[in-house]
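Apart from one protein chain that is not included, each protein chain of the complex appears where it belongs.
Then we have chain A:
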Amino acid sequence: MTIDPITLSVIQAGLQQVCDEMDLAFSRAAFSPVIAEANDRSDGIYAAEDGALIAQGAGGLPVFVGTMQYSTATLIGMIGEGRVGAPEPGDIYIVNDPYLGGTHLMDVRFARPFYRGDRLFCWLSNTGHWPDTGGAVPGGFSASATAVEQEGLRLPPVKLFKRGRMDDEIYSIIYSNIRVADQRIGDVRAQAAALDLGAERLGALMDRYGDDVVEAAIAELRERAAQQMRRFIQEIPGGEYGSVAWIDSDGVVDAPLAIRLKVTREAERLVFDFTGSAPPCLGPMNSVRATTLSSVYLAMRHIFPDVPISAGAFEPLEVTGIEGTFLDAQYPRPVSGCAAEVSQRIAEAVFAALVQALPDRVTAAPAGTSGNFALGGHDPAKGRDFVMYQLSGGGYGGWADGDGLSNGCSTIGISKAPPVEIMEQAYPVLYHRYALREGSGGAGRMRGGFGLDYELELRRGQAKASFVMDHGRFGPQGALGGGDGAPNEVTVWRGGMPYTPVHLSKEQDIPLGPGDRVRVKTPGGGGYGDPMQRDPGLVAEDVRLGRYSVDEAERLFGVVIEEGAVDDVATTQRRLG
């Protein structure tokens, strides 16, 4: 069946609408602030035969681009092998196993078969980040875990809903193994209701256009998305583009982990070869296959935002060489850092390789860490325990037409940071500063954005501070001659004495008492292009605004500033010298 291009466009918009409505319904009804506020969730439609991504909500967390097609494919495979019960209308499977097409344990996936008559037409699936799934530390991000069991409860695909009814026995197993369990029922119902809504909407779409037409349209759209991606790939001059990106350490062994990437454009395909990357690590900075692939897709979508999120768009992209590396970890390697940190470093490697090929489209490296600082303890004034998270952003990389954004969100996220006032209402802390980190933007013709510089004090009680951050050893890399952004810095003041974590950006359970302080300076973005070519007027403006010192202007940009104005003669001499 051939479909006219108009019907095709209309059905494409309709499928997108179904997913967007699922995203919205999930967030609005969820209890977990990670889902409701930070939108750490995603919803999509997947093919019945192989789980291929048909459409996914535009408002989903970027890190989930593509992940659910692997978890759905795994589920379909396991059903085929008889390892999981066959689907019936109204069933919903739950799974969070990282090695079965997932991310970390906290990302819990639901999958619902969608029927037309007796026929399984497709799958609807969503992922939501639960605040806790058990394990050694609240929240699941243990910097020192050495096995997945320490990270939380691992669920293989099981039917949580059978023919529309929740299986209370399975839920009670989950309930008994997670923290703050009483509110999870709200998230479970929100997550399931979003899929039910999707089923209703998709049904209406198919009633309107006809099953045959929609089915043919899906096939055609897949082909067209591939065609669109191939057109973009053709913008890339043929050849090989190499890059290396570094993770500070795995949190357990204090040695950097390399991501080595070689991107090759072959005709209409793009091959991402990760051969030579570090082997699986002892600590939680491993990635799993689905997350690694998604990270590549995510980076490509940052470069080409117009490409629809669809299996077709990923077809011309081939990822190789991850077997045996920490980018394809197997059970029981710990993986809590995969979605928040490793994914961003994979994206950095892609940016660093492709900025050479597409200098007008790609930026220098962004801060690229989720900046996870957790403070857990007891508040004597309120008579209760607390766990506080401060996730922070950093500078973005400069790009052909502009300087990088300051204090941007992580590459894989889209959420807002909580205000200082809200943090101080909820937790026994007082912030002494929440400021632009001066001098942190990487120098370049277009400079990087600036990181964040915050310092807070524990006002009462005892607490333990934990950090899962990155880019402490190496700053976000500059591009095309630009300088690196400033690396992440953590200083803990205990009894008036400064302490720097051994792994710089990662450490667990540093004890704090009243009056002790934590100061974090997040990374600046990488600079783009030769800093000696930056417009001296722009350098002077940054100096006037106190973003760089007079000394930095001269040292980094070769711009000599006298009494607030550019000294043209001295600048020319300095830049020539």
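Quick note on the criterion: contacts are C-beta pairs under 8 Å (C-beta built on N, C-alpha and C of every residue); 3 or more make two chains touch, one makes a residue touch a chain; residues count from 1.
Following the convention adopted for this analysis, contacts and distances are computed from a predicted model.
J.: Given the choices "Insulinase family protein", "Branched-chain amino acid ABC transporter permease", "Hydantoinase" or "Chemotaxis protein CheA", state the protein name listed in UniProt for the chain not shown.
T.: "Hydantoinase"
J.: Per the definition of touch given earlier, which of A:25, A:257, A:443 or A:518 contacts the omitted chain?
T.: Hidden-chain contact among the options goes to A:25.
J.: Write down which of A:45, A:92, A:409 or A:458 is the residue touching the left-out chain.
T.: A:409
J.: Which of A:41, A:104, A:154 or A:224 sits in contact with the chain that's absent?
T.: Looking across A:41, A:104, A:154 or A:224, the contact with the absent chain belongs to A:224.
J.: Which candidate, A:157, A:337 or A:397, sits in contact with the chain we can't see?
T.: A:397
J.: Determine which one of A:120, A:136, A:193 or A:244 touches the chain that has been left out.
T.: Touching the chain that is not displayed is residue A:193.
J.: Considering the entire assembly, which residues of chain A contact the chain that has been omitted?
T.: Touching the missing chain: residues 5-6, 8-10, 12-14, 16-17, 20-21, 24-25, 27-31, 33, 36-37, 58-59, 62, 182-183, 185-186, 189-190, 193, 196-197, 224-225, 227-228, 231-232, 301-302, 305-306, 308, 351, 363, 366, 392-393, 396-397, 399, 401-409, 411, 414-417, 419-422, 424-425, 430-436, 449, 452, 455, 544-547.
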